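Only one protein chain is missing; all other protein chains are in place.
After this line comes chain A, so read on.
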């Protein structure tokens, strides 16, 4: 159980092993570990970011949906109002048209009445004249009666 030259041999072996580990073993393995750590961290960060973005998008979607609903409600209201207006307007227009038609008809009636009256008057006067002429031709002074007849005919008109 003595210390001897084996010690030196062992120390050389040990030194070689340590040197080799330091040079060729530790750095690549450690580096791959670090790289993987970084990749995992990156992945997790990306996932978190994605989650956040999704939440944001969801919120935005909800907002957009709400806005759209409001807008559509507005549009419906407006259309309703507009329809009411149109109905009112058409009612008014119809009423006015009716009135106008009524007035026109009245005017035509009046005009036709006037014409009928005129023609009647002319007919009556010529009839009367004719009758009177026949009477008077049988009797009295033509001129005097003519005057009276004119007066009467004017009274009719």
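Simple rule for what comes next: a contact is a pair of C-beta atoms (placed from the backbone, for glycine too) under 8 Å apart; a residue touches a chain by one contact, two chains touch by 3 or more; residues count from 1.
Heads up, the rule we're going with is that contacts and distances are computed from a predicted model.
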(message) Which of the following is the UniProt-recorded protein name of the chain this complex doesn't show: "Biopolymer transport protein ExbD", "ABC transporter permease", "Ethanolamine ammonia-lyase small subunit" or "ATP synthase subunit a"?
(response) "ATP synthase subunit a"
(message) Can you say which of A:25, A:64 or A:135 touches the chain missing from this structure?
(response) A:25
(request) Could you list which residues of chain A touch the chain missing from the display? (result) 1-11, 13-18, 20-22, 24-33, 35-36, 38-39
